[in-house]
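The structure is given below, and queries will be raised subsequently.
Every protein chain but one is kept in place in this view of the complex.
The first chain written gets the first letter, and so on, giving A and B; residue counts start at 1 in each chain.
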Amino acid sequence: MRLEISVQLIRTVRAKRPLVHHITNYVTVNDCANACICCGGSPVMADAKEEMEEMASIASALVLNIGTLNSRTLESMEIAGRAANKAGTPVLLDPVGVGATKLRTESVQRILDRVEVSVLKGNQGEIGVLSGTGGDVKGVDSGGASDPASAVEKLSEELGCVVAATGENDYVSSNGRTLELSNGHPLLGCVSGTGCMLSSITGTYIGANGPSIDSVAAAISVFNLSAEYAAELSRGPGTFKPALMDALHNFHEESVSRARIQEI
Amino acid sequence: MRLEISVQLIRTVRAKRPLVHHITNYVTVNDCANACICCGGSPVMADAKEEMEEMASIASALVLNIGTLNSRTLESMEIAGRAANKAGTPVLLDPVGVGATKLRTESVQRILDRVEVSVLKGNQGEIGVLSGTGGDVKGVDSGGASDPASAVEKLSEELGCVVAATGENDYVSSNGRTLELSNGHPLLGCVSGTGCMLSSITGTYIGANGPSIDSVAAAISVFNLSAEYAAELSRGPGTFKPALMDALHNFHEESVSRARIQEI
Partner (left out) sequence: MRLEISVQLIRTVRAKRPLVHHITNYVTVNDCANACICCGGSPVMADAKEEMEEMASIASALVLNIGTLNSRTLESMEIAGRAANKAGTPVLLDPVGVGATKLRTESVQRILDRVEVSVLKGNQGEIGVLSGTGGDVKGVDSGGASDPASAVEKLSEELGCVVAATGENDYVSSNGRTLELSNGHPLLGCVSGTGCMLSSITGTYIGANGPSIDSVAAAISVFNLSAEYAAELSRGPGTFKPALMDALHNFHEESVSRARIQEI
């Protein structure tokens, strides 16, 4: 069954301009900030534990990305996560490189144990590893999953939250419903941090629209459709990235009709 | 009264290539480094406390930006600031997000108490908050100020330094003189870190020309005029940023005739 994205989700993001608090890595943080702005949000990056509760209290969503975690920022993630839970603010976790090292695996477990995560979003390798259904992680790159659709479904049931796994096709599952999304472009795999950018955009969408499977599917679709458009204006990964930001900023609501989403 | 920018200020920056020591945030640091280079400076980013005194002693200006401060970098800012004061090196403080959290407000106060700041430069919301005349801060974005002209004037008098507040119009005040600058482009508000970039450019200008109101007004004008030019070559915020760097690098001295500055 082919599904449609409601344009209302896009309008709400742009109208509300949600403040999205990020505790993220220093590799892709600038692209995350710009992706958040271009899709309609207001990013704030802050990781000092002394200000975590206040930032969580004024933010509309919290994005936790463990790409370059250390003991200091991990502590801040826990404090911010619990404060967000208390304030009813949705939390997105991107378990970058989980499975590559014990530190990453234990840190993800620790966050999941102590913070109620609304959306867990990783690449197929990471989600495959976390679900136990099989996945391959090469550093912070995905080596793929044996069955990404089952992985998101199983993990969503276990954790009681929305789970998304990105790759050539993307999978999202929540409450027993699982979607397969088939937009995007190979150049997304040639730029560092496109997964992180999508986490920030998804954080922006759940900040404005709440942490539903529809919010997450809309965020993925807007990002992937923007990538398709940007690729036409690019000569390679270098010019693709600014074109992607332009496409996110200039995204026309009617473009959602090109979204290929089906319930599986 | 309409004022003019002296082209000599631009020439001096390019001739001296001042070394600008930054302790800044990890979100926009790369854009700050490139903006500094493109306008004629040589940036060095260093924040280990062990090397703060030496860096301050060889630099022509020090830029302190609290965008992602923590206890470690705050200590380094104080050490570097005092060393810069001892060496007679001008210090610019960008109080990113002041008012959003207690940590930021107290840290700015702590720096102002212990370091002689030559230029305080923030967005209108931040300067409005700091001046006590009223301002609104949303995370690290400006929510505007009730009266930005009065804010810079009052704060400049209180602190005895140059104070600048940026927004749709920009305001700079020093020694009882207050300027209103009216160049720029809306795309500056769609890219993360344009305020940080301007702080780095201003640091470069005061490093070469000294911390006068004229240096600060020239830096703001060069940046805003470059933005106007870049916008013509852009399709959105993504392509605007590289075009802005190009425009800074290729800035023609005669373009300053397009600067709209008046004393108010």
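Methods note: a contact is a pair of C-beta atoms (placed from the backbone, for glycine too) under 8 Å apart; a residue touches a chain by one contact, two chains touch by 3 or more.
Because the structure is a prediction, the values reported are computed rather than measured.
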Using the document's definition of touch, tell me which of A:132, A:160 or A:236 contacts the absent chain.
A:236
Which residue of A:69, A:119 or A:222 touches the chain not shown here
A:69
May I ask you to list the residues on chain B that touch the chain which is not drawn?
19, 21, 26, 29-30, 33-34, 37-38, 42-48, 50-51, 54-55, 58-59, 72, 233, 241-250
Given the full complex, what residues of chain A touch the hidden partner chain?
25-28, 30-31, 67-71, 97, 100-104, 138-141, 190-193, 234-239, 241-242
